[in-house]
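For this view, one protein chain was removed and the others were kept in their places.
Letters are used for the chains, namely A and B, taken in the order the chains are written, and counting of residues starts over at 1 for each.
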Amino acid sequence: MSPSKRPPSGSASPVLPVDDALYQEIQHFYGRQMRFLDQGMMEEWAATFTEDGVFTANAHPEPSVGRAAIAGGARKAAAQLAEQGLQRRHWLGMLEADKQADGTIHARTYALILSTPRDGQASVHLSTTCDDVLVREEGRLRVRRREVRRDDLR
Amino acid sequence: MSPSKRPPSGSASPVLPVDDALYQEIQHFYGRQMRFLDQGMMEEWAATFTEDGVFTANAHPEPSVGRAAIAGGARKAAAQLAEQGLQRRHWLGMLEADKQADGTIHARTYALILSTPRDGQASVHLSTTCDDVLVREEGRLRVRRREVRRDDLR
Partner (left out) sequence: MSPSKRPPSGSASPVLPVDDALYQEIQHFYGRQMRFLDQGMMEEWAATFTEDGVFTANAHPEPSVGRAAIAGGARKAAAQLAEQGLQRRHWLGMLEADKQADGTIHARTYALILSTPRDGQASVHLSTTCDDVLVREEGRLRVRRREVRRDDLR
């Protein structure tokens, strides 16, 4: 395997390139998923994870495991934002994706989180990386495992 | 229709998914369109709207209706930026798109506007959403209706 095909984060499993239809589908999936989060549609947000989905972050002491925990964490965060009058926007970009030998998809993105106070100045809230294991269930993509790493916490 | 296919902003009309070729074409269209705006090519910018195109924004008291009004508004804004020595960059991302039953395309994006003073520090100017109704005319995409909502104005 040539250097430019090697996944940046070390994985020993053989990988296959994704085709252009799948690459686009992942982009589209992320557009929908982040809109659910930013619009406070937390059941829809949680449904973009598998039933046993895992959300792990270097800012969280423990991973959230399962849709109920993922929805609960998001609802709590949304309540705080509402109280503070903040509108967040989650951008995922610079997508790099491979199919793993086990049929899952490894999708790596950069995340940019913008924050805008009511009547205030929009600004960068966080820069992170986002590493997803995606699977297809009932014809659609879902996140089985997400690992978010904030760039400030190293 | 399943939750994750439902458009976030309520629309009762049945929708069809866009295919990967159209998703890419919309991304490409936005790349061209925003470059026209940021480079001050206002006739070309206006030509990316239909002749009767409507540009509405929660920051504007009235919508701009028709290419002449859209070009005029953009020229006025560009003149102010030139006087202030500011280079703006409009990023559209997190695209979500559906074909409507009437053949139009509903394309929703997040917009990030960056601003850089001459010899100064680049910064986030605004975070907005952008909801477009796109149509195909003479083989190419055009905006029939755009609704921009600034995140600070709620």
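To be clear about the criterion, a contact is a pair of C-beta atoms (placed from the backbone, for glycine too) under 8 Å apart; a residue touches a chain by one contact, two chains touch by 3 or more.
Keep in mind the model is a prediction, meaning the values are calculated, not measured.
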Discussion item. Given that one chain is not shown, which residue among B:E62, B:E83, B:D102 or B:D119 touches it?
Written reply: B:D119
Response to the item:
Those residues of chain A that touch the unshown chain are 2-4, 6, 8, 18-20, 23-24, 93-97, 108, 110, 112, 123-127, 150-154
Worksheet entry | chain B, residues in touch with the chain not shown (by the definition above) | 20-21, 24-25, 27-28, 30-32, 34-36, 39, 41, 43-44, 47-48, 87, 89-93, 112, 114, 116-124, 140
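Throughout what follows, only the chains that are shown with their structure count from here on.
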Worksheet entry | Chain centre separation in whole Å, for chain B relative to chain A (CA means) | 25
